[in-house]
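Removed: one protein chain of the complex. Kept in place: all other protein chains.
On to subunit A.
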Amino acid sequence: MEQAQHSFPHRVDDNTAVWAEFKDLTERYSCISLGEGAPAANPPQFLVDELMKAIQEGHNQYSRTFGHPILVQSVAEYYGKKLGQEINPLTQVIVSAGAYNVIVNALLALIRPNEGEEVLVFEPGWPCYIDLVQFAGGIYRPLCLQQKDGKWHFDAEQFKNSLNNNTKLFIFNNAQNPTGKIFTREELDEMSKILENYPNVIVLSDDVYEFLTYDGTQFTGFASIGDNFKKTLSIYCPGKMMCATGWQVGWAVGPEKLIKPVSLISTTQIYCANTPVQVAYGRALPQVDKPGYKGELSFVEHIRQEFQEVRDYMFKELSEGFDLPVEPLRSESGYFILLDISKCKELIPERYLKSHQFEELKEGQDPLKVNEVFMSDGSVPLDLAFCRWIAVERGVIMMPCSLFYHKESPYRLDQHVRLVICKGLDHSIKAIERLKSKRQ
């Protein structure tokens, strides 16, 4: 039989390599990870009990393609309150296989492929947006978030100038990854006003961390302001909220004319989302804000407190008594904090700064496959060098922020690294102690 020659489509760049390097480093150098945004805690018992109940009651077969009636009813009530909006559970909610899946389905549903439709995204931002926009056949256009005096600012002029008649979507991640920024009411009003000049622009409000705010900061959903609901899909992630990122169910709310096309894509791809998990979430959602989960705190308040405790611990430990001159930046929300590592350049061994061949290989050991990326001046990104150094010589994984920009973005910086604060205090203490002990 002759050897078959196949030609396969190139619909999206294969960026799994990016994360693979850090997974490989973790294994080879036995690192403690502060890299991946997956919580250490288990989901609350009330959620687990609801799942068991749903399975026993027989909710185990195919269910409604847009989302199980019990869940969509619950979602409509819960987020209707948050957004100050009457939400129709049957036409204004879509449930898919995780928030990630909802986001890509929205992009596929709304972007006409290869027609020059532009998607605006703040950088630094979740890198997967880049791949997903490419997959949907859109054009990714970054907007810059700039850091000044410990706060991240958006540039209204730049926002205004980046909009044009080709702009189809604005992906707006509030309670932002990786900066933790919560956009203020003033900023949201300003954005809304600017967008009035481009009424065709659809907003994808990625609100997956909206529940995880610190220091009592208020989160305002973009869709709750003025008439914004009519043009906004708001994405939520129960996996993040209830520490069950592996259960893979997520949802969005929005006007029917945006929800319906998303549901068509979802139906084709998965038919329906996991049934018993949907029922469990539907029954658990009204319980997350009830006081009395831990002392007087509700479950959400408890999670906020736990994460904030880790955030504060790390902030303190990395600001004082640390041999490296890193500057932690305040995070207002979410799973992460950023460190400014620009002052560490002189301390990083030459090997990491000079090239991508940074390992001191043992006899017979092959080098790891690494990201061969460069800054525009041809240098190895400083943050990448830093993270490799810390992984190999101190056994702790962090993520270089330069990976949170498009590789050709004019705004790409290499002076920040991202650490997670979602792993619980014990794990975080171990990581910090290892970091500070300069393990051989």
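Of note:
Going forward, a contact is a pair of C-beta atoms (placed from the backbone, for glycine too) under 8 Å apart; a residue touches a chain by one contact, two chains touch by 3 or more; residues count from 1.
We adopt the following convention: contacts and distances are computed from a predicted model.
Chosen from "Kynurenine-oxoglutarate transaminase", "Ribosomal protein S2", "Gamma-secretase subunit PEN-2" or "Brix domain-containing protein", the protein name that UniProt gives for the omitted chain reads "Kynurenine-oxoglutarate transaminase". Touching the missing chain, out of A:I32, A:L83 or A:A97, is residue A:A97. Check A:S205, A:N274, A:N371 or A:S402 against the missing chain and you find that the one touching it is A:N274. Screening A:I94, A:I111 or A:L413 against the full complex identifies A:I111 as the residue touching the chain left out.
Listed residues A:L264, A:L297, A:M375 or A:L425: the one in touch with the omitted chain is A:L264.
Not every partner is drawn; the one left out touches subunit A at residues 1-9, 11-12, 14, 16, 36, 38-39, 42-43, 48, 51-52, 55-56, 58-63, 65, 97-98, 100-101, 104-105, 108-113, 131-132, 135, 168, 196-200, 202, 227, 231, 243-248, 261, 264-265, 267-277.
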